[in-house]
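A single protein chain has been omitted; all remaining protein chains appear in their positions.
Up next is subunit A:
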Amino acid sequence: MIVCIAVVGHQNNPLYIQSFTEADDALKLHHIVHCSLDVVDERVNNPKKSGPMLNETFLGLLYPTENYKVYGYLTNTKVKFILVTTDLDVRDADVRNFFRRFHSAYLDAVSNPFHVPGKKITSKTFAERVTNIVKSVSFHTTG
C-alpha cells in the first residue's frame, strides 16, 4: 500500500504531501520525506553510473526503513517526488510506471495558470487525480 506521496520543490520545500493512511501519522511521514531528501541529494551529487543514468529521472529505492520503502524521482526542474510504501516486495518497473503517471498529473497541475510556481499545490483536481493513481496502483507482484 502506498502510504504517502510527496512533491518537494527544488529548494527542498514541500509542495504537496498527502498521506493515504487513516492514522494520524502526518508528522512521521513528513520526517521520512524530509529525511529522504538527503539521500536524493546524495544520489544526485554522486551518480554512481554516469552513462545511462544521465537522463534518468527515477532515483530508485532511496532507503528502506523498518516498515517502509522510500522511492524517489527527480524531474528536470529539480522537483522531487517521494513515494513511501509499505509494500516490501516491489518491482522497480511498477514504481517507475507510477511515477510517470504522477509526473504527468503534476505537470497538469503546475500548468494551471493560477498555480504559483514554488508554492504549495492546492489544486483539488490534482489531489483527486493523485488519489486515483494511488488507488489504481498496487505493487503486489506476488499474484
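The rule is short, and it goes like this: contacts are C-beta pairs under 8 Å (C-beta built on N, C-alpha and C of every residue); 3 or more make two chains touch, one makes a residue touch a chain; residues count from 1.
Everything below uses one rule, namely that contacts and distances are computed from a predicted model.
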Hidden subunit of the complex - UniProt protein name among "Mediator of RNA polymerase II transcription subunit 20", "COP9 signalosome complex subunit 3", "Putative tetratricopeptide repeat (TPR)-like superfamily protein" or "Rab5 GDP/GTP exchange factor": "Putative tetratricopeptide repeat (TPR)-like superfamily protein"
Missing-partner contacts on subunit A, residue numbers: 12-14, 26-27, 30-31, 34-35, 37-38, 41-42, 45
